[in-house]
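Each remark here refers to the structure printed beneath this line.
A single protein chain has been omitted from the complex, and every remaining protein chain is retained in its original position.
Labels A, B and C are assigned to the chains in the order they are written; within every chain, residues are numbered from 1.
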Amino acid sequence: MPENIIEKFEIKHLQILDEKGNADTAILPNLSDNDLKKLFELLILSRQFDQRALQLHAEGRLGTYASILGQEASQIGSAYALEKTDWVFPSFREMGVYITLGYPIWMLFQYWTGDERGMKTPDDLNIFPVSVPVGTHTPHAVGAAFAAKIKGHKTAALSYFGDGGSSKGDFHEGLNIAGVHKLPVVFICQNNQWAISLPREKQTASKTIAQKAYSYGFEGIQVDGNDIFAVYKATKDALEKAKAGGGPTLIECFTYRMSDHTTADDASRYRPKEDVETWKDKDPLLRLKLYMQKKGIWTQSYEDDVKKKATEFVDSEIKKEEAAGLPDSKDIINYTYKDLTQRQKKEIKEIA
Amino acid sequence: MPENIIEKFEIKHLQILDEKGNADTAILPNLSDNDLKKLFELLILSRQFDQRALQLHAEGRLGTYASILGQEASQIGSAYALEKTDWVFPSFREMGVYITLGYPIWMLFQYWTGDERGMKTPDDLNIFPVSVPVGTHTPHAVGAAFAAKIKGHKTAALSYFGDGGSSKGDFHEGLNIAGVHKLPVVFICQNNQWAISLPREKQTASKTIAQKAYSYGFEGIQVDGNDIFAVYKATKDALEKAKAGGGPTLIECFTYRMSDHTTADDASRYRPKEDVETWKDKDPLLRLKLYMQKKGIWTQSYEDDVKKKATEFVDSEIKKEEAAGLPDSKDIINYTYKDLTQRQKKEIKEIA
Amino acid sequence: MARINMVQAINLALGQEMERDKDVVLIGEDVGKDGGVFRITEGLVEKFPDRIFDTPLAESGIVGTAIGMAAYGLKPVAEIQFMGFIYACVEQLLSHASRIRSRSRGRYSCPMVVRTPYGIGIKPPELHSESTEALFCHMPGIKVVVPSSPYNAKGLLVSAIRDPDPVVFLEPTRLYRLIKEEVPEAEYAIPLGKANVVQEGTDVTVLAWGSMLHRVLESIEGFDAEVIDLMCLSPYDEETILNSVKKTGRVVIVHEATRRCGFGAELSAFIAEEAMLHLKSPVVRVAGLDAVIPMARLEDYYAPSKERIIKALNKVMEY
Partner (left out) sequence: MARINMVQAINLALGQEMERDKDVVLIGEDVGKDGGVFRITEGLVEKFPDRIFDTPLAESGIVGTAIGMAAYGLKPVAEIQFMGFIYACVEQLLSHASRIRSRSRGRYSCPMVVRTPYGIGIKPPELHSESTEALFCHMPGIKVVVPSSPYNAKGLLVSAIRDPDPVVFLEPTRLYRLIKEEVPEAEYAIPLGKANVVQEGTDVTVLAWGSMLHRVLESIEGFDAEVIDLMCLSPYDEETILNSVKKTGRVVIVHEATRRCGFGAELSAFIAEEAMLHLKSPVVRVAGLDAVIPMARLEDYYAPSKERIIKALNKVMEY
């Protein structure tokens, strides 16, 4: 046996809904009209949130903000597949995920003003706070999945990160541990083609991010990240597999960052405008709308109504945030440990 | 295009010389009789070094030592493919590599007594000191290869690590950078099936280590690590490719740690004796000997002579080490920075 | 009650806490069948086969996984094989473990212990003799504990495991098998944040922890020294230290780690701030050299020797 083939892989790309709104009915996930409307409304709401956040930033009322424009299907499609008991570990660009899970929108605004209180997840949700150091939260999802398995819960953990995040050592260590222990965890890479100014092909020389899963002995799949059905189906399948003891899955959502990296960035320095233009046709909202239109469950007045409600709702959440006022300076110290140390008690007096 | 295959891989295993000493002549690397003898003598010498090191440890004259028994073909076969100008970044179990490159054996003993002077590489060699934190030296090889490329040198860097080392974040970050920048670097994994007590299948759930290369956009190959021809050929090819601008290669040498992890370990706690037995038939030295015997360039008296010379040489090197005496305590401080700081000048006076 | 060494005491604490609370789990390299390279976890996987996990060689991943476990509701005890390999975990500890409570304003927390062998004394290869406790003491949100005896190792580890916040638990390698003492089978906990006055005295206060405590005890003959074992470095016991300094007026601090920015600096600065008028002499640090920790042949020159400690004691006494 001089030269022998001992292992083989094939990396698949999944698309269900094309740019014209045509769906492959053979693999269409089971979504009621009600679900479709819900998804559509979440897309609108997230986009409304995003646009208001950018506006507030421009007005100096919000700190640095990372837009989700273009990535809404990746976020909402995947989050919609979750059960209430599942645990979610986002990166920093997942406002669509928070919104889909029912996180209070006013708290998201609060967070982006630079207020930690905005990340005090309500008790009935299992979503972790934003993780700023890219890629480093992946092992947390692995640990939560490990804990769920040890405790015998039928719960999965889901971690979001970007193409940039896949280069971090912790991505590797986390996925490898998950593979070895066959943990109920789903890794979702939003490959939006950019990590600030670094284009995807300079982030890694592999053709896909999905194929990295095979380094860890589990499956990876690339899905059209602007196709909310493909994202939903892949996530749903992966969550079911995880809960049935089938181990982890890596899902690469192939999408595009339509905006600057953050409000502190100017993408025109490094990215040709044309690139962005070509992706406009792939807009995830447009695609779902065309599909619903064909199905007869979309009308202009329906959309106008959804938009109006979203606008009003977001505005009322902004007011709610304003009404919450400023945090107490003592809180800087109060949450360091469960109980204050002697030293901290002195310091609290000093700043009070 | 609902579900499309967008990428494919095949992982190969290479064997040239089988356990009976039969070689596949179609792919046999170009090695003269002289080369064969040189390889045989290096195998004997390395084994002699290894055995004496274990003895010296037992006598309390050497610190903790990590035996290379069983892995000699992986080490000598790969190191033999190097050019003098190439840079080598070993882990901690590569005494066969140092010996093949002509590193003074007495200095290796000096190192293992716990004396930093043993790692002052002679000026005409480009081998790095032993790296104790497993897996973390991989990026150093990447950096050296990057430097060689920037300077326009026709030089490659080569990094050794174990199956355990492949789990570290730095392995991932290093290989990924190497892939993106298509650097002249060869990664050699000595997969000896164990990382202390952790068996290979619990280290990672992937079938091979070789396949991890595809995460970084370059080739990986598994070779029979006890087949010195396969190791030599794969390394030689990878080095040539690297220097021709073809980028990195990952070579997995499939071998076995015949000994305890180190002299501080007791493998009988976790490893069935039978496992070790089955690998005895695959001994790399035996295999080359059978081949040479068939070729008519091995006789018992030749082997006896080689062994005698190796024994005498190693013994004389041990004497040389003893003659070198103890290090100067001031050396603790002397090499911290190029020049002593004021504080260090004071401290040197204190310990003198 | 039996005379046992520190390895056995830690093993006992782990076993008893696992018995008591089924949320306590162990992860790390070789902690299962092998029982850990120092045999700390020996026999435990047989008792708790579903709660002890060997991990791949990935220190950051180990701590990161433990963080996720802790947030979910377990109480993981992670072993890092040697302190020299904990540097890979600094990001997980400092950017996550220490901040999860604060970041989530109390919604999530990280009740986790990271245990690791620490310090010189066994003449091992490079990076197996580290004593960088000060790095972890500079991380608000992390607690740092160093036992010095089988008895306090057991009691402190119990508290560390029960603590609601992340604890770095540094086990002096040199002491693992050096000392045996009576250690109760029965449950007891030594509170974190309290120092132990090992020996009372009136002329000079000597502050130490871990294996240096024993070197101090060997060096004080002829001095009327009050010896304090800090046990918990972060938070540290300000009150016990001040009370002693006010009594003796002289302080010597002894630690293995390099002097610059070692934990001794913090103690010295604190004492200067709070008790300067009581000082009859400058606070003196006896510490490791400003150099990389040497391997076996030069190991003995690095850390404070008996001679250097006595010199310091004489210095403060004669000031």
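A few comments on the model shown:
Assume a residue touches a chain if its C-beta (ideal position, glycine included) is under 8 Å from a C-beta of that chain, and two chains touch if they have at least 3 such contacts.
A quick note: this is a predicted structure, and the numbers were derived from the prediction, not measured.
The chain that is not drawn here is touched, among residues C:A153, C:I241 or C:A257, by C:A257. Screening C:Q16, C:S129, C:S211 or C:S268 for touch with the missing chain picks out C:S268. Considering the full assembly, A:E116 is the residue among A:E116, A:D237 or A:E317 that touches the omitted chain. Residue-level contact of subunit A with the missing chain is found at 63-64, 92, 113-116, 130, 132-136, 164-165, 167-169, 195-198, 202-204, 264-265, 269-270, 326-327, 329, 331-333, 335-336, 341, 343-344, 347, 350-351.
The chain not shown here touches subunit B at positions 87, 89, 116-117, 119-121, 123, 128-129, 131-133, 136-148, 150-151, 157, 169-170, 172-174, 176-177, 180-181, 331, 335-338, 341-343.
Take subunit C: the residues that touch the chain left off the picture are 60, 84, 87-88, 90-91, 94-95, 98-99, 102-103, 126-127, 132, 134-135, 137-138, 140-141, 234, 257-258, 260-270, 272-274, 276, 279, 281-285, 289-292.
Following the convention adopted for this analysis, only the chains that are shown with their structure count from here on.
In the assembly without subunit B, touching between the remaining chains still links all of them into one piece. Annotation: A-C is the more contact-rich of the chain pairs B-C and A-C, by number of C-beta pairs in contact.
With centres computed as the average of Cα coordinates, no chain lies farther from subunit B than A.
Once the centre of each chain is set as its mean CA position, subunit A and subunit B turn out to be 43 Å apart.
The geometric centre of subunit B is 36 Å away from that of subunit C, both derived from CA atoms. Multi-chain contact residues of subunit C (touching two or more other chains) are listed as 56, 58, 60-61.
Taken residue by residue, subunit B touches two or more other chains at 167-169, 202-204, whereas all remaining positions touch fewer.
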